[in-house]
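Removed: one protein chain of the complex. Kept in place: all other protein chains.
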Amino acid sequence: MASLATAEKKRRPDQRAAFWPTLVVLLGAVYCLLPVVWLVTATTKKSGELFTTFSLWPSFTGGFTDNLAKLASIRGGAFWTWCLNSLIFAGGGALLATAVSALAGYGLAKYQFRGKQLIFNFLLVGVLIPGVILAVPQYLLLSKVGIAGTYWSVLLPSIISPFSIYLCRIYATAVVPDEMLEAGRLDGAGEWRIFRSIALYPMIPGLITAFLLQFVGIWNNFLLPFIMLADSEKFPLTVGFYSLMNQGNDQVNIYNVVITGCLVSVIPLLALFLFLQRYWRLDLVSGALKG
Amino acid sequence: MRAAIACRSSASLEPKAVPWLFMAPAILLAAGLIALPLGYAAWLSFRGTRVSGSGLGVRREVFVGFDNYLNVLADTAFLSGVGRMLVYALITVPITMLLALLFALLLDNATTRLRRFGRIAIFVPYAVPGVIAALMWGFMYLPGVSPFTDAAGALGLPEPTFLGPVSVYFSVANISIWGSVGFNMVVLYTSLRGLPQEVYDAARIDGSSEIQLALLIKVPMIVPGLVMTGLFSIIGALQVFSEPNTLVTLTNTISSDWVPMMRVYRDAFVTNDLFSASAASMVITGVTLVASLALLRLLQRRAFGEG
Partner (left out) sequence: MTRFRGGTAARLMGGALAAALLLAACSSNGDKPADGPITLTYWSWAPSIEKIVEVWNKSHPDVRVRVNTSTGGDEIVAKLTAAKKAGDLPDLSNTTYQGLPALITADIAADITDVMGERKSETSAPAWTMTTFDGVNYGVPQGTSPMFLFYRKDIFEKYDLPVPTTWDEYAKVARDLRKADPARYLATFPANDAQLFAGLAQQAGASWWSVNGGNWTVGINDEPSRKVAEYWQRLVADDAVATMKTNTPEWQAALADGTLASWLGAVWTPPILATNAPKTVGKWAAVPLPQWDPSKPASGVLGGSGTVVTTGTKYPKEAKKFALWLNTSEEALNAYIEHASIWPAALPGRKLPELQKAPSLMPEQTDFYKSAAEIDEITVPVTWGPNVPAAFDSFNNHFSAAVTAKSGFAKALELVQRDAVANLKRAGYRVTE
């Protein structure tokens, strides 16, 4: 935080020096926000207008409230069920994943034992395997134990995140001093108590980062729930929208409602980020941590 | 590694089982949900069906040896898919990294205005699911509904084609660049903020311009961050799937086996050939693993510190 203060002091009100960097950043911002603007204007259009009026200019024909009302009532309020499911999957999955990763990351960072390198390499392999490849055999195996189609069939695969473990390991290495663990041991504390009372507390910013990344990953995941779930009552938003878009060639496409749903479902994610952004430690990802 | 063990004279205080207990949940989950499914996919890749019985008959599962592998490797469409994936990766990775670094440096530059706004705006796309992003961009690419086409028409410019045989690579790449620049930028930006500011002061006193400062001092100091984000971008590019798979319904230019992962999806979910999908999966996994592990070994010391 000291760096921020220094930077503030260094800021010189030099108009010319500010022009080009500011312009480039603004161009970047426009590039990133343009599709979002499109999304917002598209939600203001009625179904007949969506593809017939200029799409970057909103319509004021009551399309927005119309679309919202349709969204809220579609399939007997299914949208709200899907929201809740997304929250259960992403929130529950990310919490559990963070817990599992915290334990494993701490174990990998702070103990020396045979097979450690092997396990770490296996985790790296895990990061490299695309979800598309794992999803089908996961479905078939989870069906054999009878939990395909339940909430657990989406949650379980979301709980194991090699990437989160990797983050937690880096963070634990950097912020948990060996000396304090040794001191704890000399005081006769058990390993679990040492973890809980000494190691966990400094790891929390790292855990929040792992949680957020995993939360977004699960929230945005389509393929896993698409394969695992058959019951629309259990769908998360991504699969729900897909099922609305995909009712076959001989059915009306309800792009408006889906687009409105997309906008509504992006908002909580943005809010979460803006709210938690000060607790991020994304420099974790680079592995180069300064305390 | 060896040195580390030698230093830890007090290692005897830790009972052997303790680290395993900490890792037990992760190991159990990884074994059941990563290793086992991979093994199962490997098993399926050697299976196939044959029809028996009268009438339409009924398909039964049998062992077919390497048939599925031979089919995949002999399929020119699969190999062209690999080629397209490489072209896509060559476009996506460098542009994503350069833009992320550029924005990170500009946001770290004290004279830039509107930094907070810029940081949030450029990060926004990360919160948009890939499928939704692809759909939005897809609508903006399509000639009949694209605002760009409308705008070009109004200004008397030639209509841009986004989904031509060549431009389609850039259009698909654009979707994932749009979605990932912000995340990588924040990673690099946080790394930059963590650097000791005194170095900059010294350089400024020596008369360095801000550009020199950025290129000669800041960039070299965040190389580990660049390596890691670069690596993850490469992995992401090799696994490219949802962007082209969403566009496939919109344009004639993208086929259902445009990149290898789309082919796996198609075999498993459209044409109902789980066995061919498994064989293609195993080939992709094998190649990705060998390539990435080789790359990692090269970079490991640097990126993973004490790895």
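By written order: A and B. Residues from 1 in each chain.
Here is the rule we go by: a contact is a pair of C-beta atoms (placed from the backbone, for glycine too) under 8 Å apart; a residue touches a chain by one contact, two chains touch by 3 or more.
Note that the structure is predicted; figures quoted are calculated from it, not measured.
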Exercise for the section: Sort through A:Ser59, A:Thr81, A:Thr98 or A:Ser265 and give me the one touching the missing partner chain. Expected result: A:Thr98
Problem - On chain A, residues whose C-beta touches the chain left out of the figure - result: 47-48, 50-52, 75-76, 88, 91-92, 95-96, 98-99, 136, 139-140, 143-144, 147-152, 155, 196-197, 200-201, 203-205, 207, 227, 229-232, 235, 239, 243, 246-253, 255, 279
Problem - Touch residues of chain B, complete complex, unshown partner - result: 48-51, 53-60, 62, 67, 71, 77, 139, 142-145, 165, 249-257, 266, 268-274, 276
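What we mean here is this: only the chains that are shown with their structure count from here on.
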Completion exercise
Averaging C-alpha coordinates per chain, one finds the centres of chain A and chain B separated by a number of Å equal to 15
Exercise for the section: Mind listing the chain A positions that touch chain B in their complex? Expected result: 2-4, 6-7, 10-12, 14, 17-18, 21-22, 24-26, 28-29, 31-33, 35-36, 38-39, 42, 51, 54-56, 99-101, 103-104, 106-108, 111-113, 116-117, 119-130, 132-134, 136-138, 140-141, 156-157, 159-160, 162, 165, 170, 173, 182, 185, 191, 195, 216, 219-220, 222, 238, 241-242, 262, 266, 269-270, 273-274, 280-283, 285-290
Exercise for the section: Provide the residue numbers of chain B that touch chain A in the complex, in ascending order. Expected result: 1, 4-5, 8, 10-11, 13-16, 18-23, 25-27, 29-30, 32-38, 40-41, 44, 99, 102-103, 106-107, 109-115, 117-118, 120-133, 135-137, 139-140, 144-147, 150, 178, 181-182, 186-188, 190-191, 193-197, 200, 210, 222, 224-229, 232, 235, 239, 241-242, 261, 264-265, 268, 274, 277-278, 281, 284-285, 288-289, 292-293, 296, 303-307
